[in-house]
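A quick write-up on the structure given underneath.
For this view, one protein chain was removed and the others were kept in their places.
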Amino acid sequence: MTAFAVAYLVVLGAVGLYVVRLGTRQRRLEKDLAALAARSDRNETPQQAPPQAA
Amino acid sequence: MKPWSKTTFGFRQIGCTLAVVLAAAALAAVFFVAPTERTMGPAQKIVYVHVAMAWLALAGFLLVAGASVVYLVRRDLRYDDWALAAAELGWLCCGLTLVTGSLWARAAWGTWWTWDPRLTAAFILWCIYSGYLVLRSNVEAPHQRARVAAVLAVVGALDVPLVVMATRWFRGIHPASPGMEPLMRVVLLLGVLGFTAFFAMLLTRRRAQIRLERLLACLEQQVEAGPPFGAGLLTPPTSRHGMWHGQETVPQRLVPQRSGRPSSIRDPRGSS
Partner (left out) sequence: MAAKLWWVIHKDLVSEWRGRQAWPAMLVLGIAVVLVFSFQMDLLPQQKPALVGGLLWLAVFFAGIFALDRSFAAEREAGCWDGLKLYPVSPSVIYLGKVIVNVATLSALECVLVPLFVALADVPLLERPGDLILIAALGNAGIAAVGTLLSALAAGVRRSGNLTVLLVLPLTIPVVLAAAEATRLMVAGDLGPAWWRWVQLLAAFAVVFTTAGTLLFELAVEE
């Protein structure tokens, strides 16, 4: 009984961890993409940088 | 994230749902339909997941090798994405094969591990998978990484039959075809189908994710470069200021991309 339970728990646990990892990576991808978009927009408007002392 | 009401129900969603349903049905069959074996008790039911995992580990390696060969011929990184996704899942399945096999062995033969042919071959396959992933993590350039990993995958694929032969001649107590009554065979088949469907779904999801990660890395490089290449990536060309009259679009790929085409070692003129 115990071997059976451990085996299936391990399998389902490992698969579950992988699925969670997939989800976490997906969310991080979306976050990084958004940050990248913001940086790209910032690159476009350099004239908004504070004026340097002459 | 998109609100639920806007989710489209295309092939992808149907496929994922089907995979999950099949896997759930397989598990339910194992728990409720499969008869309990007389001598071993409930522990015998481990075989349903063990066989599925072993099959997936082997199929995964074939996929890695196949995708690697196609990459080496076509030099398209999309095939390398498939190779990596298959390697990750194959490594997982191989590890689970060893764990479930070990638990079954403990229940059946009283020992956690034995150097019996199939277990040994599975262990060696796991080592090859691990070496593949370690090698990949040590190389950064995408095409070099893909090429080097592909060569290793091909060598590994050639090795596996020899490993199986060698370990089989050594000795063996692994049950070849366990005596199973028909209902058990049905549950076994269902288990294999269910897990295969589920892992195929995971494979496609992971591969798409790898492709997105690659895209992100390329975009990051572009943005790092600053203006003009790394600026206004989100601004459509037609709404840009300061465009000269008549020019509707700006060529996006102004940075020459390094392709996978090799410079041969014997090219005395040097390479690009």
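For reference, chains read A and B in written order, and residue numbers begin at 1 within each chain.
Rule of thumb we're sticking to: contacts are C-beta pairs under 8 Å (C-beta built on N, C-alpha and C of every residue); 3 or more make two chains touch, one makes a residue touch a chain.
Everything quoted here is computed from the prediction, not taken from an experiment.
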{"item": "Missing chain: touched chains present in the view", "value": "B"}
{"item": "Of B:T39, B:T111 or B:N138, the residue in touch with the unshown chain", "value": "B:N138"}
{"item": "Given B:A23, B:A85 or B:I124, the one touching the chain that is not displayed", "value": "B:I124"}
{"item": "Among B:A26, B:I46 or B:L72, residue touching the chain not depicted", "value": "B:L72"}
{"item": "Selected residue (touches chain absent from view) among B:H50, B:R147 or B:R206", "value": "B:R147"}
{"item": "Contact partner of the left-out chain, one of B:Q44, B:S102 or B:T167", "value": "B:T167"}
{"item": "Positions on subunit B where the hidden chain makes contact", "value": "72, 124, 127-128, 131, 134-135, 138-139, 144, 147-148, 150-152, 154-156, 158-159, 162-163, 165-167, 169-170, 262-268, 271"}
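Simple rule for what comes next: only the chains that are shown with their structure count from here on.
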{"item": "Length of the line joining the C-alpha centres of subunit A and subunit B, rounded to whole Å", "value": "20"}
{"item": "Complex contact set, residues of subunit B against subunit A", "value": "1, 27, 41-43, 45-46, 49-50, 53, 89, 92, 95-96, 99-100, 103-104, 106-107, 198, 202, 205-206, 209, 212-213, 216, 219-220, 223, 226-227, 230-235"}
{"item": "Interfacial residue positions of subunit A with respect to subunit B in the complex", "value": "1, 3-4, 6-8, 10-11, 14-15, 18-19, 22, 25-26, 29-30, 32-33, 36-37, 39-41, 43-44, 46"}
